[in-house]
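One chain of protein is taken out of this complex; the other chains stay put.
So, chain A:
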Amino acid sequence: MTGAGTADAVETVFRIESARIIAGVTRIVRDVGIAEELAQDALVAALEQWPESGVPDRPGAWLMATAKHRAVDLVRRKETYARKLAEVGRALEDVPPPEPSDAEDIDDDLLRLVFTACHPVLPAPARIALTLRLLGGLTTPEIARAFLVAEPTVAQRVVRAKRTLAEARVPFEVPYGTERSARLSSVLEVIYLVFNEGYTATAGDDLVRPALCEDALRLVRVLANLMPDEPEVHGLAALLEFQASRIPARTGPAGEPVLLADQNRAKWNRILIRRGVDALHRGGHGPYSLQAAIAAHHALALRYEDTDWAAIATLYDRLLAQSPSPVVELNRAVAVSMAEGPAAALKLVDALAVDPALKGYHLLPSVRGDLLERLGRVPEAREEFERAAALARNARERELLLARAARSG
């Protein structure tokens, strides 16, 4: 194999294996920042050695072993240093000894890494950046591009996050008991936020950034395999599979958004829908599972007219009872408008209009405009679409809303 070919092979293997390597090494050095550096060192060693020796039969295992050797060396050096310090009468540094490890622990290490990257001691944007970096294998420029923020901002977030974890001495563990469900919800939220940013970009020119959706989908699939007994993980997996199945139909040829009612359902990805149904069967009754159940009703309706809106409205009732939110209430109002007519829904939406949480949320006037249009109150509908367009931060959504305003002229 040529040098360039080997370099490509090394990088590909590294991308596949990096999360597991970082996870395995973090268990030894207890610091994700140092672990990431050691994993990079192993990559450099591979780039130096493989062109000479050839790519090993089990390249992932080679990288893991190399990184772990370096980690153990590092810890030993620190221990020696600490002992010498103690000999001269200073305090012994608290360095944990390296632990024996074998391949079967890799899954646990990966899970610990997920929980560490999503630790609540970090602000949400830092959790997202660190998760994409350590588990999604994304580079800083890739993360910056995906979230439309400057590269130095992302780099700073990642550096600060690693330092915060080290300073807070966040244990490298999967918590148990009540803390587990609290921490798990942070993990699921990060994946959910990454997916949503890709599914409907909050700003910018593109409606959809499918790469982010795919990264989130991959993370949740990995998590579902790591935590098969957690129903909400399967619930979120189901929700994302269903949502992702519609991506090819959500935009038209010019990148313009296509509403659910107008989507060509033949473009929906049936494999993802089937995977969503499988995951939903393993889901529970939590908020993600309920949202997945709603998405399933859409995914399984062969035509828009076949949608069971009454069932969807009932699911929204259950979702509201569990996790009240004005956005969920707004979505419920849409389902009610389809099940019972626009007049019933308009009352609900009008009640929501005073909610300060929805002030500035473009979908409120958008839904209201839709209901008014269906009630024949055209001039009022146009005003609402115009208001929605002014609030929308995504260029594609804004265009669609302005077009609807013009049409109700």
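Criterion: contacts are C-beta pairs under 8 Å (C-beta built on N, C-alpha and C of every residue); 3 or more make two chains touch, one makes a residue touch a chain; residues count from 1.
Just so we're on the same page, contacts and distances are computed from a predicted model.
Looking at the choices "Transcriptional regulator", "L-lactate dehydrogenase complex protein LldE", "ABC transporter substrate-binding protein" or "L-arabinose transport system permease protein AraQ", the name in the UniProt record of the chain not drawn here is "Transcriptional regulator". Screening A:R70, A:R246 or A:R275 against the full complex identifies A:R275 as the residue touching the chain left out. Which of A:E79, A:D107, A:D206 or A:E399 touches the hidden chain is settled by the complete complex: it is A:D107. From the set A:A82, A:L226 or A:L320, the residue in touch with the chain omitted from the display is A:L226, counting the whole complex.
Of the residues in chain A, those that touch the hidden partner chain are 8-9, 11-13, 15-16, 57, 107, 137, 211, 214-215, 217-222, 225-226, 248, 267, 271, 275.
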